[in-house]
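This report concerns only the one structure given below.
With one protein chain removed, the remaining protein chains of the complex are shown where they sit.
Chain IDs A, B and C follow the sequence of writing; residue 1 opens each chain.
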Amino acid sequence: MKYQAIRTSAWKANLQLPKLNLVLFTFGNVSVIDRALGVFAIKPSGVPYDELTIEKMVIVDLDGNTVDGDLRPSSDTLTHAVLYKHWTSIGSIVHTHSLYATAWAQTQRDIPIYGTTHADHTTVDIPCAPPMNDTMISGNYEYETGIQIINCMKEKGLSHEDVEMMLVGNHAPFTWGKTPEKAVYNSAVLENIAHMAYLTEQIEPKSARLKDALIKKHFERKHGPDSYYGQSS
Amino acid sequence: MKYQAIRTSAWKANLQLPKLNLVLFTFGNVSVIDRALGVFAIKPSGVPYDELTIEKMVIVDLDGNTVDGDLRPSSDTLTHAVLYKHWTSIGSIVHTHSLYATAWAQTQRDIPIYGTTHADHTTVDIPCAPPMNDTMISGNYEYETGIQIINCMKEKGLSHEDVEMMLVGNHAPFTWGKTPEKAVYNSAVLENIAHMAYLTEQIEPKSARLKDALIKKHFERKHGPDSYYGQSS
Amino acid sequence: MKYQAIRTSAWKANLQLPKLNLVLFTFGNVSVIDRALGVFAIKPSGVPYDELTIEKMVIVDLDGNTVDGDLRPSSDTLTHAVLYKHWTSIGSIVHTHSLYATAWAQTQRDIPIYGTTHADHTTVDIPCAPPMNDTMISGNYEYETGIQIINCMKEKGLSHEDVEMMLVGNHAPFTWGKTPEKAVYNSAVLENIAHMAYLTEQIEPKSARLKDALIKKHFERKHGPDSYYGQSS
Partner (left out) sequence: MKYQAIRTSAWKANLQLPKLNLVLFTFGNVSVIDRALGVFAIKPSGVPYDELTIEKMVIVDLDGNTVDGDLRPSSDTLTHAVLYKHWTSIGSIVHTHSLYATAWAQTQRDIPIYGTTHADHTTVDIPCAPPMNDTMISGNYEYETGIQIINCMKEKGLSHEDVEMMLVGNHAPFTWGKTPEKAVYNSAVLENIAHMAYLTEQIEPKSARLKDALIKKHFERKHGPDSYYGQSS
């Protein structure tokens, strides 16, 4: 019973992925952490979204060991575990193979910031981590994927609290957030940004990045100390 | 009670945006003005479309001050206010981040008139206002956005009664009209025109603009004094 | 009462257009002819598809004069009338502004035959009629559009019984058939062919046209005297 809350919210969040058109079949997963208990709930591996139930969500500790549940957890579980361990302020992680974000990941390019839709969510190009070296791949692959994400953020001087989305080169996107609602929201926003950036370059290959004043303005009106977007809480 | 009419029609018009596939989450807003009362009803900021009610629509005056309503109005409210103040014949304004129109805005290019679908609605390329200078951006940003739209129309010698749609460079589209039905219709038409123009250039980068005789013919059969499209009123 | 049959089938066929995703708002129309009575039923101008009723369909003669009905017929009525007059074996005509077919029309290019999906329906590139000269445009425009379609078929040596679809340059597609079901089917097939040809050229700009043996084989297995596609009637 003590896992019921994260099981329920992980189940609800996973069901958002097909509704938002972010997954084909089982190609995605959401997890939600309970920091007090030191465990997270994650989608079971290979189970179709329309067969998911609250009870089927698997409870895993931060080393990726199953603590409770009858099914095998997502094959990406260790990536989630590593991110939760290093980034103690995040509450939920989403992984999808959404169409446009995955295509960008397959090019190994960062997604340039071309407009205010992008700037409303982050002030930098969406980072794309390079593929790992062969030793990491043939070793503890999913663990190393998490380390790769963390290292890429460090090398680019980015904070996971400012930038809640990343592409893993040749693979696909990961997003995160304080809540599952925010983490799923970020996946849908990333797909939207990836789609718009693709179209922008197709229409005009020489399109310029958004200028600094607009980046700053749009991000701050939504996220700065004097933000005036949304309702005050 | 005296605001019920514009609240209701603004609510209805806002609900059209997700139905017409013009918005992701809360990325858009519609307002409707009551010229006699000198106020307009607008979507509250950051509220999801499926949680909107008539009562939640915010009533604002032409300086952007909230006159009635419990919620904070759209962060784009001052842009709406400026346009209503300067263009006294318009009754409604729509702002979205629809996919293709926004991609064109991100290239800072006008959308060339390539066919009769475009000419049925306007005789000129869809104008794209350049991004503002940094002083305007860091100043009263939403107010200046309205001024930028108005100035761009002036510089291009266009009337807001002939051309009811515009892209704001690196940002997204705005459309307007005498009624909320027409303003929302214009947003959907603009997205359609933007999509077709994108495909046209992809198929044949050297495509020619529509010739003058066809522009004139198509616009006049729908809008001229001897128009014969639709039912006579 | 004597027009009930064509009114009903024109109404049904018009309703297929939004279902098949071929029209935005009112941008399309279907007509169905009664050859014995010398009249056809056509969509009223500017009426949204969800407000159409059997009674609203307008009955028009082959000179485009309204014979029965309270509403103004489609502004494209004279184009339909001309085609019915010259091509006595066709029973229905469809006009849409469907996305991909219209984009090809805006480039003034024929759609090359790249695969068997195309060859299953016609053995030639989908013809695109050039835009009319200015005198024809400013004259009896819709009448001349029909003449332009007929002349383009003649110049290319094509029969309207073999090729039941055409693009009008800078405008949009027209399709026809012996029955309304077939004419609407042709509009959806044309949009599919246009979409695939677009993708084919994007993936490989030097793609070759389908070779003659495959064109012949696929067309004949569906349409030749020894066809073996579908159920024998």
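Here, a residue touches a chain if its C-beta (ideal position, glycine included) is under 8 Å from a C-beta of that chain, and two chains touch if they have at least 3 such contacts.
For clarity, every value in this text was computed on a predicted model and none was experimentally measured.
In the full assembly, the chain not pictured is in contact with A, C, by the touch criterion defined above. Of the candidate positions C:T8, C:T66, C:N151 or C:N192, contact with the unshown chain belongs to C:N192.
The omitted chain makes contact with subunit C at the following residues, 114-117, 185, 188-189, 192, 195-197, 199-200, 202-204, 207-208, 210-211, 213-214, 216-217, 221-222, 228-232. Residues 24-25, 27, 44-47, 71-72, 75, 97, 99-100, 102-109, 131, 134, 137-138, 141, 170-172, 198, 201-202 are the ones on subunit A that touch the missing chain.
Assume only the chains that are shown with their structure count from here on.
Under the stated contact rule, the graph of chain-to-chain touches is a line, running from one end chain to the other without closing.
Of all the chains shown, the one with its CA centroid nearest the global CA centroid is B. Per-chain CA centroids place subunit A at a distance of 46 Å from subunit C.
Taking each chain's centre as the average of its CA atoms, subunit B and subunit C sit 33 Å apart.
In subunit C, no residue reaches two or more other chains under the touch definition.
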